[in-house]
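Removed from the display is one protein chain of the complex; every other protein chain stays in position.
So, chain A:
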Amino acid sequence: MAASRDKYSVLLPTYNERENLPLIVWLLMRSFEQSGNDFEIIVIDDGSPDGTQEIAEQLIKIYGSDKILLRPRAKKLGLGTAYVHGMKHATGNFIIIMDADLSHHPKFIPEFIRRQKEGNFDIVSGTRYKGNGGVHGWDVKRKLISRGANFLTQILLRPGASDLTGSFRLYKKEVLQKLIEKCVSKGYVFQMEMIVRARQLGYSIGEVPISFVDRVYGESKLGGNEIVSFLKGLLTLFATT
């Protein structure tokens, strides 16, 4: 059966994640061992000064270099190029992208895989805004901004997916490759543009509700700058797509 030959490459872009990296890898290992899917974890570290790479080396010793791959880059570069870089080394036919800061729990990955198979979707996106999805660690103000921004986006872009700024997704490898070529934005807007372009290109999108537990270690960032650049990005997509 072709299905049993599916392999999932998890791309983990990191920058100063020495606290979180061993934990996320441990959770990933357990999730995949339980579900029995073939997988690999590709750590793309952008030259973290905190020793993230040394931690990754230790993990390779524990779990093996066929399961954990460290593919670092010299300095902090964009998220889009991190995915391109990671994909060059990926041997799976599916790519899973997620944050390494424990806000995305690997327990949802088997659900992503099931959902993908159900509808042969090109993309499966985690959503905080549907079903049992949600967030932890956000105050009312942050929730209001999130809900407001999401509503505005839905009205203006009608993207056909409920969580546009989330970054916990599963892609068919060739689909992700095509999308990255087309996308030009940065940060939050990058994830949004990926979905909007996917829609334009006629790719199908499935969704899985996820719980998002905001950073346990380290600072979560949402300042005025993020909001302004989000709005700029939204209007750019509104006017150009």
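Operating definition for what follows: contacts are C-beta pairs under 8 Å (C-beta built on N, C-alpha and C of every residue); 3 or more make two chains touch, one makes a residue touch a chain; residues count from 1.
Here is the rule we use: contacts and distances are computed from a predicted model.
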Identity of the absent chain, which is to be given by its UniProt protein name, from "Dolichol-phosphate mannosyltransferase subunit 3", "Glutamyl-tRNA(Gln) amidotransferase subunit B, mitochondrial", "Exosome complex component RRP46" or "Elongator complex protein 6": "Dolichol-phosphate mannosyltransferase subunit 3"
Touch with the omitted chain, as defined above, among A:G133, A:G166, A:G206 or A:G233: A:G133
Touching residue (missing chain; options A:L157, A:V175 or A:V208): A:L157
Sites on chain A contacted by the missing partner chain, in the whole complex: 22-23, 26-27, 55, 58-59, 61-62, 102, 105, 129, 132-137, 140, 143-144, 147-148, 150-151, 155-158, 211-213, 216, 237-241
